[in-house]
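See below for the structure under consideration.
Every protein chain except one is present and positioned as in the full complex.
Going by the order they are written in, the chains are A, B and C; count residues from 1 in each one.
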Amino acid sequence: MEPRIGVFLCNCGGALNNIDFEAAAKEVSKLPGVARVEFSSSLCFEEGKQRMVSCIRGDNLDRVVVAACSPNFQEPGFQEVIERAGLNRYLLSMANIREQCSWAHTGDVTAKAVKLVKMAVNKVRLLQPLQTKEVPVSREVLVVGGGFSGVSVAVQLARVGFSVTLLEEGKVLGAGMSELESFYGFDAGQVINGAEMDERIEILTSCPVLEVTGRVGNFTIRISKDGQEIVRKYGAVVVASGYQTKLTSGSEAKSGRGIVSQEEFCRMLGDSGLARQPKTVGFLFDFSDESSRFSTLATLNNALTAKTKWGSEVYVFYRSVKVDSQGTERLYREARDCGVVFVKCEAPPSITAENGRVKVKARDVFAGEDVVLACDVLVGEELYLPAEGTETLSSLLNIRRDSRGFFQDENVHIYPVASERRGIFFVGECRGDLGRPRVLADISSVVAEVHALLSSGKMRVETEKVKADPQKCVACLTCIRVCPHGAIQLVRADGGKEVAGISDAACFACGVCAGICPAKAIAFQGYRDEEILAQIEAI
Amino acid sequence: MIIAERKPMEEIKRLIAPYKKILVAGCGTCVTVCWAGGEKEVGLLASQLKLARSAEGKDVSIVEATVERQCENEMVAEIKDKVASVDAVISLACGAGVQTMAEMFEDKPILPGVNTTFIGRPQKEGVWVEMCGACGDCFLDRTGGVCPIVRCAKGLLNGPCGGTRRGGKCEIDPDKDCAWVLVYRRLEKQGRLDIMRQYYAPKNYRAVKRPGKVQAAKA
Amino acid sequence: MKAMDKQIIAFCCEHSAYAAADLAGKLRLHYPENVLVIRVPCAGRIDVIHILKALEKGAAAVLVMGCEDGACHHITGNTRAKERVKYCNMLLKEIDLDGRRVEMFNLSPNAPHKFVKAVNEVVNTIRQLGR
Partner (left out) sequence: MSLENKNVLVVGSGVSGLSAALELANAGTDVYLVEKGAVVGGVAASFCCKATDICSRCSVCVVPDKIKQALSHPQIRLFTRSTIKEVSGEVGSFRVKVLRQPQYVDEERCIACGLCAQVCPTEPKAIYPPLAGATPFSYVLDKGGCLRFKGEKCSLCKDSCPTQAIEFDIKPKEQELKVGAIIVATGFDVFDARLKGSLGYGRYPNVLTGLDLERVFSREGYLRLPPSGREPGRIAFIQCVGSRDEGHGYCSQVCCKYAMKLAGLIKYQNPDSQITIFYIDLQSAGKGFAQFYQEYKKMIRFIRGVPVEVSQVVPGELEVKFEDISQGKVCREVFDLVVLSVGISPGKDSWDLARILGINLADDGFFGTKDSLASNETNVDGIFVAGTCQGPKDIPDSVAHGMAAAAKAIQVLAGVASHKTR
């Protein structure tokens, strides 16, 4: 049946005065399938919208072209209008004759406007209606990692009504929350207790993840528990696998000969039965790894404690303090005021062992001369690394890692706590050395995101917006390999043949798959090949 | 899976030079999977030819068609009208497909648009590697499932050549693993290293019957 | 600038280039009017065949415009688009057409100047190529 297309031209209150709308309307009305051309000067105002609705109804229009401003802002609005008139909202195409025509050029641009409308008419003719549907989602959430971030996120998720499984590969919760982290100002016992007391949180320790299948709202996860396998369904997964630190390798890091890690030093500080309190303590950071906020924070806290608790002489050798997280500058000043000596160096100091002490030799840039110091204890520089098992976890979850091995590749700014796969989130240091304030914000952000996704127990999705035609699909797996959001898997088609199945819930509708399919089997409604080529046809 | 590669444009142009109306015929099986002759590639080649001919100011008429398996008469029959309407067909199927078409349309020149290269499998997205040389005398049971005939650059039957690089890489192509290292590791894992001690007489290439034919026993 | 008879097609990612083009209009940064924008959800949607068909239809040039490298909303959409454009250049070269008729640009939604610059660049290239 020949479509009945309605074209609505708008001159934006007269602002598009370099288009001759009368001439344009005449041209447009000649296009095949165009049943009505309507002119307005205020289509986006309520009066204009009402007029559109009555035109669509009165003239039995079945698809609509709006030639006006940019669809980037107005498309949802006009979709609503045609929906009001009883049409499927996807049977709309817009011609941007304002920002990308009238305003972008000088002189008469009627011809270009007509061309843009023609492109839109060509496209709208081929558009197909699209339905949305609600799919049920599980309200259970899996949190992987029982450190500070993992436990905290579990507690907050439970607070807003989710059932949470808190999974820890190690034997106990909070193993990562060592004494070292106490300087962040929280009580590890209290945090863990909060999780243990909450009946909505199930805690599984010594339980690694074996396999992850399924999609957002409906992940199936195999977990190993006491030598047995348990299989669970989850709506979302929160990764909180944490980090580890390692003393830098090389000459200066001969641990055990007076050179210790921040954590070891922290333990010494807490040890009341320490045989001999070190008189001189040195710290070292920002030479091997210039992107660590952790080193600064750990150094400042430990240096301050050593000074106040032991009254030791404390020297800090560093290049730049990383004070770009809240409260750190204040801590830095406090340390200086307490008498911690900061020795700024451009080059890494040389370190040698001498009579059971550690000799540090460095060039102080302020004094312009060499400083030589024999320390009882030197807290060495540490590298901030992803936790062990991060790689395995990333391949189980099919999510990317950055060049340093942490979770979340590029595009950090677009998806702050989300992975590229819908329903999988990150929290805390598994994404890198973010600084404590950011970790705290992320914990709550994840809660907000999970809440928005799962709280109603269902998810509204567009049905088969992107779909592989089972007749044409040759199951070459190309789309599965290229899908940036892990939304495609092999499924059995009706005939029993294996084909690419695109999950409506997990799909982000980018079309990367449709652009590469060698069998031309993938149809992306609104951007099908036919629809794009029809626009080209109009040039 | 049969792997093929599109022929160089120069050659294709030469092949089709005498003809005005041409059908680009794709195959929806192996060559689709290896991005050489599926519907997409048919479209690209057709478009390229149209562009080329119009740039040269030549008359041009290009028709496109893709069948599910070009090596089946019944499936090829579906496009016989299209074939009838053209001067020549350029087939993007493997040799079996080209020959099927040639046999069915004896009066039409059926031109190969791809070079059929080997039997292989995808290594990663967009990369295929040879896995099987179709030698007709499979002995993968004795090599831990690694075929040295095609995966060893020299096709050696009795252990590595001696030029294996550090890390078990091939002397000829350092990006490739030495097939014999792979064989060794696999057998070691299975506790079957004793098989390595066996000596293989020069391979009986008579098993490769040319032209080959396989008849299913049950048929 | 007076219109040339040949059109230039710009496939623009709605997250970035399309928004930049809108902003260019709002700021009245003028550019040649033979540029026709086709909106796509991601540069990664573009198929090589779309580009070839546009040239077949008589477009003088095709621009594929996506997000900045590393800022694609679909992680790899823009890099794939770049690869496809490169592949397309190769296909054109095979048939002795100038590959410069097809170009990839990366820009952010708040870079209207970059949009206009890219468009002008291509228009100039086409002028040089003639035809």
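Operating definition for what follows: a contact is a pair of C-beta atoms (placed from the backbone, for glycine too) under 8 Å apart; a residue touches a chain by one contact, two chains touch by 3 or more.
Predicted, not measured: the structure shown is a model, and the values here were computed from it.
A.B. asks: Would you mind listing the shown chains in contact with the chain that isn't displayed?
C.D. replies: Among the chains that are shown, those touched by the missing chain are A, C.
A.B. asks: Just one of A:S93, A:T245, A:S261 or A:S292 touches the chain that is missing; which is it?
C.D. replies: Of all options in A:S93, A:T245, A:S261 or A:S292, contact with the hidden chain holds for A:S292.
A.B. asks: For the full complex, which residue in A:E134, A:E211, A:E329 or A:D370 touches the chain that was left out?
C.D. replies: Here the residue in touch with the unshown chain is A:E329.
A.B. asks: What residue numbers in subunit A mark contact with the hidden partner chain?
C.D. replies: 12-16, 41-42, 44-45, 72-73, 76-77, 156, 159-161, 184-186, 290-293, 319-330, 333, 344, 346, 365-366, 368, 402-404, 406, 408, 410, 412-414, 416-417, 431-435, 437-438, 440-449, 451-452, 455-456
A.B. asks: Write the list of subunit C residues that the hidden chain touches.
C.D. replies: Given the touch definition above, subunit C has residues 15-16, 19, 23, 26-27, 67-71, 106-114, 116-117 touching the missing chain.
Here is the rule we use: only the chains that are shown with their structure count from here on.
A.B. asks: How many angstrom lie between the CA centroids of subunit A and subunit C, rounded to a whole number?
C.D. replies: Computed from C-alpha means, the inter-chain centre distance equals 28 Å.
A.B. asks: Mind checking the centre-to-centre distance between subunit B and subunit C? Centres are C-alpha means, answer in whole Å.
C.D. replies: Roughly 36 Å, centre to centre.
A.B. asks: Among the residues of subunit A, pick out those that touch two or more other chains and give their numbers.
C.D. replies: 482
A.B. asks: Multi-chain contacts in subunit B: which residues touch at least two other chains?
C.D. replies: 40, 43
A.B. asks: Any idea which subunit A residues touch subunit B in the complex?
C.D. replies: 472, 474, 476-478, 481-482, 517-520
A.B. asks: Can you tell me which positions in subunit A touch subunit C when the two form their complex?
C.D. replies: Subunit A residues touching subunit C: 70-72, 96, 98-106, 109, 111-112, 115-116, 119, 400, 409-411, 413-414, 420, 482, 484-485, 508-512, 514-516, 524, 527, 529, 532-533, 535-537, 539.
A.B. asks: Where on subunit C does subunit B make contact in their complex?
C.D. replies: Checking each residue of subunit C against subunit B gives 47-49, 52-53, 55-56, 91-92, 94-97.
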